[in-house]
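Shown below is the structure under consideration.
With one protein chain removed, the remaining protein chains of the complex are shown where they sit.
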Amino acid sequence: MINTEKIRKDFPILGEKVNGNDLVYLDNAATSHKPKEVINSLVEYYEKYNSNVHRGVHALSIKATDEFEKARISVQKFINAKNSNEIIFTRNASESLNLIAYSWGKENIKLGDEIFITPFEHHSNIVPWQMLCKENEAILRYFPIDNNGDIDVDKFSKEISNKTKMVSITHMSNVLGTVLPIDKIIELAKKYNAVTVVDACQSVPHMPVDVQKIDSDFLCFSGHKMLGPTGIGVLHGKEDILNNMSPFLYGGDMISSVTYEDSKWNDLPYKFEAGTPNIADSIGLGTACEYLTKVGMDNIWKHEMELGQYAVEEISKLENFKILGNKSKELRGGVVSFIHDSIHPHDIGSLLDGFGIAIRTGHHCAMPLVRSYGVVAASRASFYLYNKKDEIDKLVEGLKKVEEYFK
Amino acid sequence: MINTEKIRKDFPILGEKVNGNDLVYLDNAATSHKPKEVINSLVEYYEKYNSNVHRGVHALSIKATDEFEKARISVQKFINAKNSNEIIFTRNASESLNLIAYSWGKENIKLGDEIFITPFEHHSNIVPWQMLCKENEAILRYFPIDNNGDIDVDKFSKEISNKTKMVSITHMSNVLGTVLPIDKIIELAKKYNAVTVVDACQSVPHMPVDVQKIDSDFLCFSGHKMLGPTGIGVLHGKEDILNNMSPFLYGGDMISSVTYEDSKWNDLPYKFEAGTPNIADSIGLGTACEYLTKVGMDNIWKHEMELGQYAVEEISKLENFKILGNKSKELRGGVVSFIHDSIHPHDIGSLLDGFGIAIRTGHHCAMPLVRSYGVVAASRASFYLYNKKDEIDKLVEGLKKVEEYFK
Amino acid sequence: MRELSDFDEMYQEVIIDHYKNPRNKAKLTNFTEETLSHNPFCGDEIELQLLIEDGVISNVSVDGRGCAISQSSGSLLSETILGKTIDQAKIDNNSMRSLLKDEDLDDKHLDSLADSTMIEGVKKFPVRIKCALLSWSALSDILNNY
Partner (left out) sequence: MRELSDFDEMYQEVIIDHYKNPRNKAKLTNFTEETLSHNPFCGDEIELQLLIEDGVISNVSVDGRGCAISQSSGSLLSETILGKTIDQAKIDNNSMRSLLKDEDLDDKHLDSLADSTMIEGVKKFPVRIKCALLSWSALSDILNNY
């Protein structure tokens, strides 16, 4: 098990007061906090060896390049990618998904082809495919859902066909906390030679993820949700697929040579990293990966499943609150969304904030999913390695007070 | 005039030793160093109010959103944009230029249309247009050059025509230090209703830039070259043009509503900012703008012109070294590139690094321009507000020693 | 330390009443203007219908989904503008924005806003000001054409 109290000391912000109360931060699915190590790695970069990378013969540039490439290797190891050149640094998961749509999608998705996504997706894993399908006259289809509101893989196995060119699925829903059966889905997709994309925004930060085991073609996540800085995301792609793709953004670093008339592309991963990279934040993300590995992803996942289950149980005890999604233990991580009979999530959120409790309220960038529950907004509590049960108790206390207040 | 010694104290890295020598950092055109204020603003964000923006009702999210939007206003004021919603945060200038090519270019550049760029451009202002012209079967043309190697505006005025749909020019060359006559060029472009893009990577950090006065349609720059963090860039566009453009990247924050079938776009600037923004570094860039304003852009520009001129004079005295580009005073900022008769820039760079002097060597991401001088690489010294004349003296001393060494 | 009672200023009794019992909610069959206002960051919606006859708002309907503030504000707005001239509604709209920006307003303007002034308590919760203005933005959309 992990030592939450010890871990909390690594996170300066957790000592902050909010409206006079200790901060209870339950908004980790939106973004996580950062340990001192990560913040220090940024400061160290800027104070000791700040420089542009890849083209310098001077000491700062050499050191910056080294640390930047070491960070790439930290990320590679964290998700067990085969090769560090399969790790493309982007701004965030949204950009990673767009890169796939623009670079792989535009060339490979043809008239009448089908792309499957699930009804659980974040807007970032919906809109790029909607636009691609519009532009290339392809068809965007949604996974079928069973009576419990879960993905119906059996039914999907009858709907997928040779027309299916791509399957893009979230590994874990950022609203429901449900873990999707991506193994089975990817196996099916492979049968039909469909390219697979995993939106791992809510999995890579919280559970052990091994891209070679998952065997996804592409996998995307954001640094800021996994103790890393804002402004850095990752696209993992299999080397041979990335090699066959055209670049996405054009500019410095991604070219091998330019004449007035024409250009040649650089090798992976640089082919996809145009312009001066986000050097400091890449290094910060590398540090975050190392921190998480030190704590142990297995431990973190166990801890969060426990918190998730505890929150489901406790909130379920409140009469007028309803949990969204499947309550079963195995399928759920540390994300719990709920609605109240009559009190709107914003009002809940505002009052909880008065007690120092930070939850997220709204559509969670998953409007279609939230609407499918008959509401436009829900409240969401989401946990991370530094959260503890008594924070969930505070949340439940808070919810009771909110209800009392609006009676 | 500015007080260099006082300014230097604000930059922690300037106290570093390199190979036992005081760091002499003359690689500012590649990236600049960061003052304590900027580094602290990042630390403060992560330690005090880190949170995702725009959708939260809790205190951290409200504070993060406030500071993020204040940073946008700092940038707006820094370049005197009409409205803060004209400031789009990107990763870097390269992404800003690609955004224009993808979003404005793909829809508006038609078969046979012409785009003009200059032979002075950085790859980031060449390759996006090469690709756009290939895809849309348009023609990429280069500004004519006069006998001094400067842009020939008179000749250009005869080459521009109604077929010219876009003119994209660097404000100041990152190799030659030459300031381009963008006022005249934009005036000409307007006559033919061509849309104008200014690559202001080397101007916004170093001289007062007023986008309303310049009257450019688009203007791009990178935060890391102007005391800001890595990973943050800016696209300025005129509101009505941006409003008429389709989005570039799709995902969270940039949409107004999503259904399973369709999506509607959010307002400016969010329409162009998909996914979680680089919150910390946007705030850092805002702080950088305020720092620069405090010192005064007029002062900085005067200081750099002086350094540039001094460097040109001193290096010109060395027999076997040749300065690239126009030597005239009015047209040149603090960037000086030079070549030696027989010693290759990398060898010069390596030896100078031994003395703690950081210059850049290579093609400076402007291969066509550097090749037009008959070489594949050049050495470049580039200055900023914290550089001083005695650093240029050290450079010249170093160059003499290099020559001695290779004799 | 913030107490629950601090919220009373935002959630005035009148506000809660309008939230639980919204006025003028029934859709109009006879209307001249219709608009949907929507906060993309939270999903709240206000649908506003107006019947404008001879420069006067002679009927109004406000429907929507969202928080106590956005919905009660819509209900209050419907009472404030019903029967007003276009010009007066425009003045009210400006007054409302001034009120929430904490600018000075004279009694004449305040009186005209009537119970809509009760939403003023959100000023202490700046992030909720957008909620309070959602319906007024819908009104702006329509009035801008006049």
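Observations, loosely collected:
We just call them A, B and C in the order they show up, numbering each chain from 1.
Quick note on the criterion: contacts are C-beta pairs under 8 Å (C-beta built on N, C-alpha and C of every residue); 3 or more make two chains touch, one makes a residue touch a chain.
Predicted model, so just to flag it, every value in this text is computed and none were measured.
Listed by label, the shown chains that the missing chain touches in the whole complex are A, B. Summary of contacts with the chain left out: across A:24, A:39, A:57 or A:194, the touching residue is A:57.
Residue in contact with the omitted chain (choice from A:90, A:230, A:266 or A:309): A:266.
Only one of the listed residues, A:151, A:188, A:242 or A:255, touches the absent chain: A:255. Only one of B:19, B:148 or B:162 touches the absent chain when the whole complex is considered: B:19. What subunit B contributes to its contact with the hidden chain is residues 19-21, 343-347, 350-351, 354-355, 361-363, 367, 370, 375-377, 401, 405-406.
Mapped onto subunit A, contacts with the missing chain fall at residues 54-57, 61-62, 65, 253, 255-257, 266-267, 270.
The rule is short, and it goes like this: only the chains that are shown with their structure count from here on.
The greatest centre-to-centre gap from subunit C, using C-alpha centroids, is found for B.
Measuring from the averaged C-alpha position of subunit B to that of subunit C gives a distance of 46 Å. Residues of subunit C in contact with at least two other chains: 41-42, 128.
Multi-chain contact residues of subunit B (touching two or more other chains) are listed as 55-57, 61, 253, 255, 257.
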